[in-house]
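Following this message is one structure expressed as structure tokens.
Omission of a single protein chain aside, the complex is shown with its protein chains in their original locations.
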Amino acid sequence: MTTATAPDADAPIRVLGLSGSLRKGSFNTALLRAAGELAPEGMRIEPYDLAAIPMYNDDIRQAGYPEPVAAMRTAMRDADAILIASPEYNRSVPALLKNAIDWASRQPDQPFDGKPLAIMGASRGALGAAFANHHLRQIFVVLNAVTLGGPEVMVGGSPDKFDDARRLVHEPTRTFLAAHLERLAALVRSNRGG
Amino acid sequence: MTTATAPDADAPIRVLGLSGSLRKGSFNTALLRAAGELAPEGMRIEPYDLAAIPMYNDDIRQAGYPEPVAAMRTAMRDADAILIASPEYNRSVPALLKNAIDWASRQPDQPFDGKPLAIMGASRGALGAAFANHHLRQIFVVLNAVTLGGPEVMVGGSPDKFDDARRLVHEPTRTFLAAHLERLAALVRSNRGG
Amino acid sequence: MTTATAPDADAPIRVLGLSGSLRKGSFNTALLRAAGELAPEGMRIEPYDLAAIPMYNDDIRQAGYPEPVAAMRTAMRDADAILIASPEYNRSVPALLKNAIDWASRQPDQPFDGKPLAIMGASRGALGAAFANHHLRQIFVVLNAVTLGGPEVMVGGSPDKFDDARRLVHEPTRTFLAAHLERLAALVRSNRGG
Partner (left out) sequence: MTTATAPDADAPIRVLGLSGSLRKGSFNTALLRAAGELAPEGMRIEPYDLAAIPMYNDDIRQAGYPEPVAAMRTAMRDADAILIASPEYNRSVPALLKNAIDWASRQPDQPFDGKPLAIMGASRGALGAAFANHHLRQIFVVLNAVTLGGPEVMVGGSPDKFDDARRLVHEPTRTFLAAHLERLAALVRSNRGG
């Protein structure tokens, strides 16, 4: 449950942000941008683009991680925390995100082990990517991430909460999201002190 | 719950087989081969290779399905049933398979709607890909596939049930699998008569 | 997949209705009542009260089913289909309903085996008992019920859709529910013909 190094509890918090969608107009990528604006002092959220990650094939892994995969694993390991914003496709996690997690999940040096992690989701409909959120939680149990608990961030009705430039303009959601990020910061600091 | 055409209930049954793994030595691809040998009279299982399917991106879909995706959708639609053999990666569905499902899931002409479908899984450990099996079932609810019920096919301890050439040699598993395929055939025939 | 008897496909359809809540003002019990009004011609929905079912204890089962449990199992077996309306408590199935299912689930003469079954849920919040719906679906896989597929009936925002007398007054939901019951009737008839 502890990281290899024990930095000062008040050191800046570097968060790697992962979006589950490649679509330019994605509400989830927009939610991740909003998180970047709403992050508490001392926390910086850096989006990481998953477009270059090839489809997982264990024969390829055995031959050596492709360069974009190796770079992603290093970036994950170097981050203080992971923040995911993911749509739900067909009641589960989009392949783009699952693929990144599967490449990352292999030992040794599995980057999620003991890593603070938070999950958000946005959808056009009412559910707010609820099933994707919970499938991700199941996935991160076996990877032993330290996943932030409830209340879950499930942003339903996104077209009414983002403007046409995909800025999060719904104030209650902004407040809720800011509180979630405060809790993530507290989780990182508590984990450091462990 | 009915297919567009109403073939004779005793017509041959063409099953599209999907493996969730690209690995050459995959136990799940081997399980699909074993199903091909054990299929009841009148049923033929044709494996469909997912290697050429690109990662889902909704901007690309809007511009038109890439050729390998369009071909896969047609093959799924033309089949009488779908048979999946999938490993479990990190308590969920491998990206390879989820990606294929997500491309297929878009309307119009969603190929799983009303389609008989069966799910199998194999693993080295004890669980037999149990979580992948159930996540797939959740996914196919919203797609309205007619998914074969229990008992689930969860082949644990695969290294003891397949030989070095990846032939399924464990007789109780062969018998169980044959019965599962008989039930799939009955489901297809019942669906035709609908 | 077939019932012991093979009644005429057009015979009346008797549906056993189960509510997951004992609360007098329950939105889910109200949803079941609404289903009773909206059932297609030839289908009758009979609510079954679970209040008298004791908590499951396998030592008691071994000694013999308590009378209310035996009566419930018979009623389930005699029905042509099961219709569930269940709230979600803490992201899963209420104990009341899970307990009834667990008593019913034991062999021999497990009443859900091959039985057509449909699932609905209502909630005050946005999710419409989505997680309870899907946990129920997982449960009924292993029991081999023939569970109606999607679209799932997830009635969110119930206080706006029911009046003070707990009558379902939201017309789009009434239409959606009526279509769901039509699909259940078709499933029962298809199953009879099997």
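Order as written gives the chain letters A, B and C; numbering starts at 1 within each chain.
Definition applied: a contact is a pair of C-beta atoms (placed from the backbone, for glycine too) under 8 Å apart; a residue touches a chain by one contact, two chains touch by 3 or more.
Values in this document were obtained by computation on a predicted structure and should not be read as measured data.
> Out of C:Asp10, C:Glu41 or C:Asp59, point to the residue that touches the absent chain in the complete complex.
Once the missing chain is taken into account, the touching residue is C:Asp59.
> Identify the residues of subunit A touching the omitted chain, counting contacts across the whole complex.
1, 134, 137-138, 140-147, 149-152, 183, 186-187, 190-191, 193-194
> Going by the touch rule given at the top, which residues of subunit B touch the chain that is not shown?
The list for subunit B reads 91, 126-128, 130-131, 134, 154, 156.
> Contact with the hidden chain only, please: which subunit C residues?
21-24, 55-59, 89-96, 98-99, 101-102, 105, 131, 135, 138-139, 141-143
Keep in mind that, in the parts below, only the chains that are shown with their structure count from here on.
> Since subunit A and subunit C are copies that touch, is their contact same (over half of the numbers shared) or different (under half)?
Over half of the interface numbering overlaps between copies: same.
> With chain centres defined as C-alpha means, what is the inter-centre distance between subunit A and subunit C in Å?
Roughly 37 Å separates the two chain centres.
> Would you mind listing the residues of subunit B that make contact with two or more other chains?
Subunit B, residues with two or more chain partners: 138, 141-143.
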